[in-house]
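First, the structure itself, so that you have it in front of you.
The complex appears here without one of its protein chains, the remainder shown in place.
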Amino acid sequence: MFELFDQLFVNLKHAVVGALPEGWQVLASPLISAAAILGVFASLFALTVLVERKGLGRIQNRPGPNRVGPAGLLQPLADFIKALTKEDIVPVSADKVLHFLAPVVMLAPVLLAYAVLPFGRNMVAVDFDAGLLFFFAAGACVELAVFMAGWSSHNKFSLLGAMRAIAQMISYELPLILATLGVVMLVGSLSLVDIVASQAGHHWGWLARWWVFTPWGLAAFVIFLIAATAESNRAPFDLPEGEAELVAGHLVEYSGFKYAIFFIAEYLGLFAVSALAITLFLGGWHAPVAALDWLPSWFWFGAKLAGFIVFFIWVRGTLPRVRVDHLMGFAWKFLLPLVLWNLVVAAVWWYSRGWAFAGAGILRWVGCAAMILIPYSLLGRALYTRHGLGPRTYRLAA
Amino acid sequence: MNTALLIFSTITLAGAAAAMTLRNLIHCALAGAVAFLGLAGLFLGLGAEFVAFGQVLVYVGAVAILIVIAVLLTRPARVAGESPRVEPWLPGVGIGVLVTGALVAMVKASLVARSPEAVSSPAAPVKAIGEQLMTTYVLPLEVLGLLLTAALIGAVLLALRDPGEARRP
Amino acid sequence: MLGSGIVKGFVETARNFVGSFHDPGRLVTIEYPDERQELPENSRNFPMLVYDGDDRMKGLRCVACKICEKECPPQCIYIEVERDARGKALKHPRIFDLDISVCMSCQICVEVCPFDAIKMDTAFELSTDNRFGGLLLNKHQLAKPNSYYRAIHPLEAAEVDERLAAEQARAAAKAKAAAAKAPAPAAANAVAT
Partner (left out) sequence: MSTLQSFLIVSALLFGIGLTGVLTRRNAILVLLGIEFMLNAANLNFIAFWRFGPNPEALTGVMFALFAIAVAAAEAAVGLALVIAIYRHARTANLDAVEELKG
């Protein structure tokens, strides 16, 4: 019974591929995977936009969209129709070809990145030996698309927005990649399937053996989340689109369906990077506790992804936009030293795995946690006091 | 000659040719990125996954962006009436064609032409690459780290504004 | 601890989110076309003409004295006096036009009106697809019954009614006194009419 549900989609695909004539099978298998990924994540995008708008509304004490359909459930459909029917405006002085190509170039690598993510047991489109590197290589192509969009629009705001976006993405790519290196170091593989497999098993027979349950893993996870937020240009790091100062950054001159494609690409990038965080730190499709192992693997992946989406919406509703110089300073002065130091902590964790004396486990945990927390606190205090941003006192407010 | 090789080599060569002939510098840089992507495809076809993805990460993610930003920093993308080529450009093309022709002729004439097809399709597992980097190639790796740090500092120092230089309006 | 402020912020927004589901006091949004906000007593938008009785035109308190027309800062009021066949001015406006695209809701016309004839309306759904004719209101459109005035500004209307009643009583008393002093001419007048 469990086997049936767990492997439902895998068997379904095999059945469909098997039913096709011999010559088609080679082509059909990847096509079905691609279509499934596209379908699932495009509908997840529609759902996320609705949940985000309603959730942000609730956070701001307003009801959110509730006019289209019952309780506003058809809002994504209305948005879609609106995006489709809007006039597609191309500025006269724009570089027409690049202006057209930019959304495509933006979406394609994001979709490619999904190829290496394991969504469940045996549910991965391509298991590259260097899957993690493939993911980041695909992510690197997005920067070029942002530049194309910004430059081809022939608008100073869009060019400025694109430059900001590129600077931000390059700066935050470093902590993003370095945060994953700890996991790669301990697993000894860049393949995401291997990384998930390394997180099988349980501590003390019930708690899953995820990397996030180690001190360095938790730190790397937090840094990864921050860098991922910045990579996907989400609040509070959505400076490239800063409406207040740049109208909409590289998206100024885009309208209609081209804009919608940028929007989709941004959200799909967010899902992809969340899925990567799940794979690296949260055990991929493994259940959190042994008692819940009876639920299918793809359910766990979906549940974790949903949790990430909710978290990102929560972040967007809570944190105000960061100032541009703080953004760069935060990446280079705070995250980068911490993440490099975190690699050292991961190495200490690795070399202390053989400790066998009494209380070794607790000592290892506390020692590594202290090795992360003390530099975090010291570095943070030092940076804050230098900028005069320490704990603030208000003269007039109570 | 399989299809993948044909497609990727066409992309590479067309991208490179476009990058070297187009008038608009930004177009050139983007065509260059396309050529780098095609090369990554060729590497992938040859079984060198790690190099292919590294190529995309470094060339498309970093070098192409650097070139594009350098273009934006140095001059307007299009200057009317200015030739994109050096003035007597024919000798340059002649030398290029001659060298290419010689290379192709040599490849055609060499023993390689008669070498048998490779029977095994070797892969470069990431683990093996990592182990070799840490054992056989540890000295080059360290030197490379030093070189990259030096390049980083050097690039920052070169591009820094001179302290005496007045701020441009 | 560094970063505790961020955690505090998260707690606050989470409280907002959860609270918005069970605490109706948090959701202050009024879904306007479906539900309407009770307008406050002193809200005002554009002027209206108050009439007494049932006849919209006969009952108008306005006597076409043109004080409001003169006082109106953006000059959005236009009045012409009704005249009878001999050219004698009747105490009644023939035309009373008010351009609400010009009106700035200053209420000066209300302040200066000696007859309590012009008052501020609270209606705000005045949008129209014709920006010339549609926003130029004539006296038929401006005329509103006193009962309506009482409904939208109860306190103010009560005061006005009291004042008008007192004035009327005074006028009646005066007329009575005059009638007592000179009953004959009054009787003669009554006969004549």
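Letters A, B and C mark the chains in the order given here, with residues in each chain numbered from 1 onward.
Quick note on the criterion: contacts are C-beta pairs under 8 Å (C-beta built on N, C-alpha and C of every residue); 3 or more make two chains touch, one makes a residue touch a chain.
The structure displayed is predicted, hence computed values, not measured ones.
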Response to the item:
Here the chain that is not shown touches B
Fill in: Positions on chain B contacted by the hidden chain, ascending
1-2, 5, 9, 12-13, 16-17, 19-20, 25, 28-29, 32, 35-36, 39, 42-43, 46-48, 50-51, 54-55, 58-59, 62-63, 66-67, 70-71, 73-75, 83-87, 89, 91-93, 95-97, 99-100, 103-104, 107-108, 112-118, 120-122, 124, 128-129, 132-133, 137, 140, 144, 147-148, 150-152, 154-156, 158-159, 165
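Methods note: only the chains that are shown with their structure count from here on.
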Discussion item. Just the number, please: Cα centre separation of chain A and chain B in whole Å.
Written reply: 29
Worksheet, complete the sentence: Per the C-alpha centroid definition, the whole-Å distance linking chain B and chain C comes out as 78
Worksheet item: Quick one: in the complex, what on chain A touches chain B?
Response: 95, 98, 128-130, 133-134, 136-141, 143-144, 147-148, 151, 159, 163, 166, 170, 173, 188-191
Response to the item:
Per the touch rule, the chain B residues reaching chain A in their complex are 26-27, 30, 33, 37, 40, 49-50, 53-54, 56-57, 60-62, 64-65, 68-69, 72, 123, 125-127, 130
Worksheet item: In the complex formed with chain A, which residues of chain C make contact?
Response: 1-3, 6, 9-10, 12-14, 16-17, 19-21, 26-29, 31
